[in-house]
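First the structure, which I've put down as structure tokens, then a few questions once you've had a look.
Of the protein chains in this complex, one is absent; all others appear in place.
Chain IDs A and B follow the sequence of writing; residue 1 opens each chain.
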Amino acid sequence: MDKNQEKEYLLSLARSLMFDFPGEEADWIVKEFETIRKQLAVLDEVDTEGVEEATWPFEDETTYLRKDEVTDVLTQEEALMNAKEVLAGHIVIPRVVK
Amino acid sequence: MIKEIRENRETAAEVCRKAYADTQALQPKLNAVITFIDPEEQLANLPAEGLLRGVPVAVKDNCCTKGILTTAGSAILRDFVPPYDSTIVENLKKEGAVMICKTSMDELAMGGANTTAFTGPVHNPWDENRIPGGSSGGSVALVAAGVVPMAIGSDTGDSIRKPAAWCGVIGVKPTYGLISRYGCVPYASSLDTLGVITRSVEDACIALQAVAGRDSRDMTSADVEIPDYLASLNSDMHGKKLAVLGNVMDGLLNDNVRKVFNGIVEKLKERGAQVDVVYFDQKIMRAVLPAYYAIANAEASSNNADLDGMRFGVREPGETTEDIMMNTRTKNFNKMIRRRFTIGAFALDGENQEKIFRKAKKVRRLICEEINGCLEEYDAILAPTDGDIAPRFDDPGADPLSDYNLVTGGHLDLENFNGSPSMSVPMGFDQGCPLGISISAKPFDEITMFNVAKAVEEITGLKGLTAEVK
Partner (left out) sequence: MEYKATIGIEIHCELKTKSGMFSGAPNEFGLEANAGTCAIDLAMPGTLPELNEEGVRKAIQACTAFHLTLDPLVRFDRKNYFYSDLAKGFQITQQFHPLGRDGYLMIDTPEGKKKVRINRIHMEEDTAKQFHMNDKTLMDFNRSGVPLIEIVSEPDMTTGQEAEAYVEALRQTLYYIGASDAKMEEGSMRCDVNISLAPAGADHLGTKNEIKNINSISNVGKAIDFEIARQKAIYEAGGTIEQETRRFDDKINETVLMRKKEGIVDYKYFPEPNIPPIRLSAEWIKDIQDNMPELPDEKRVRYAEEYGLSSHDIGILIANKEMAEFFEKTMTLSENAKGVCNWLLSDISGWLNKNGQAVDSSALTPEHLAAFIGLIDEGRISSKQAKELLDDLMTGKDPVQAAKDRGLEQVSDAGAIEAIVAQVLDANPQAIADFAAGKNKAVGFLVGQVMKASAGKANPAIVNGLIQEMLKKRIS
């Protein structure tokens, strides 16, 4: 993959996560990924044929389920106290459907 | 120290006020605090009893505190005031602890130097030109400086233990699930572990007992009884089988670290312990850090997708909702954090999902088998917490693909992968800066870990070690 393709690719990953690498940062992240790709390639040195993935430290199954009760409800004031723009109890954002 | 403060009930308020004032006085030098919390209201409402009654405590700023700014070191949360307490903060309050501040941390706990907080870098109390280590750098620095007897940190890869080693304090990452994660701003859910930082093993026992325990709000919280660790403490090493991780030793570049470590091992043997050098498969050991990058960053990229400027936190202007999200996240995440998220997206993207993310999770199973196998035979595993003293701020870092970086510098991830309890205890000095020894035990066997730590503490005589901040 050439540098420009790599840059486009990494920027598309960034944008899928809703951020950018503006200006010189775009070249910087490409440079960073030279090392990152090499480090991740170290994984290939381990033979994992027939090995199951592990998601958690322990694989004990649980049986706990929460009882269906209303708890920890926020007041409208608490729910909105960190919001930047509020109208009639709603959080306001620019219109999302044209 | 905790016990004395708790038991001298009439001086508790004075101790807390002094801790608060001392911490403020240190702020220009260490920059360890993001938010100070006036202790008076808490002092007026102390519970009648509690393991930490009247004990001043510093809390890492990723633990949500109701009505008190909680930023997790990120500019994106620089105005976020949670309407809820994290479970660990609830437990601190229940046990009578007095929170005097929220401490600086690497942004979203994603760093090892404590240089990425939006409030600027934290300085090592032993040498202002050195990093304290991260991501729990603020908490560790305050305990090391002696202004609080305990602090709360979090450890996803090494974020309590490595800074603890570099600042000369005790840093405990207990078993995964022992302390509820509810209300702790996440990094990587399957690895995140809250823990405690103190200056003595006894204090670590009390502190852990105070904050651990089952919490149904965290479905990964362990359903186990929390023992009285302090009452169980026993430094007798007769009959103990200890493993020294040979892979880590072989990667050492600093001979003094080897010397100090081996000196302790000899003393442990003199105290009756059997100590063997064991080796894990070196290919697996070299893959620990890469597996950690893939898994931790993948989880992090998703865990932090809630930080979008919509409902809370900073909101940058933008024509459209998408613009707002883009501007908010670009401007308010340090580029190092965006880099990590990008690694996460890369690991999960299309075919990479199989080649990198799932591959890393298979490697994780092999890592767990290595360490669990070793812990079937041995009571605890020992290694230098890190290969060196705290780096200077301008240190360029080691060769990223070297064994020194991947194995000697990355072995602390082992216990995040298999969930084992693991702690760092001061073991000595090099160039006037502290070194740590890491001690790990079987999951839920904190008692054995503390017992070995107690023996080490007696050997070194470094109980209560405090840095004199110049």
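Observations on the structure shown:
The working rule: a residue touches a chain if its C-beta (ideal position, glycine included) is under 8 Å from a C-beta of that chain, and two chains touch if they have at least 3 such contacts.
What you see is a predicted model; the values in this text were computed from it and never measured.
Listed residues B:M325, B:I343 or B:I389: the one in touch with the omitted chain is B:M325. Among B:E299, B:E370, B:D388 or B:E457, only B:E299 touches the chain that is left out of the view. For the options B:P28, B:G239 or B:G350, the residue in contact with the chain missing from this view is B:G350. Checked against the full complex, the candidates B:D218, B:D250, B:D430 or B:D445 give a single residue touching the omitted chain, namely B:D218.
Not every partner is drawn; the one left out touches subunit B at residues 62-64, 70, 72, 77, 80, 82-84, 86, 181-186, 188-190, 216-220, 298-299, 302, 304-308, 310-312, 321-322, 325, 345, 348-350, 353, 357. Listed by residue number, the positions of subunit A touching the unshown chain are 16-18, 55-56, 59-76, 79-80, 82, 87-97.
The rule is simple: only the chains that are shown with their structure count from here on.
With centres set at the average Cα position, the gap from subunit A to subunit B is 22 Å. Residues 10, 13-22, 25, 28-29, 32-33, 35-36, 38-46, 48, 51-58, 62, 64, 66, 72, 74, 78-79, 81-85, 91, 93-94, 96 of subunit A are the ones that touch subunit B when the two sit in their complex. Interface residues of subunit B facing subunit A in the complex, by the touch rule stated above, are 79-81, 83-84, 176-177, 190-191, 216, 219-220, 223, 283-284, 286-287, 289-291, 293-294, 301, 305, 308-313, 315, 318-326, 329-330, 333, 335, 338-339, 341-347, 349, 356, 358-366, 368, 400-401, 406, 416-419, 443.
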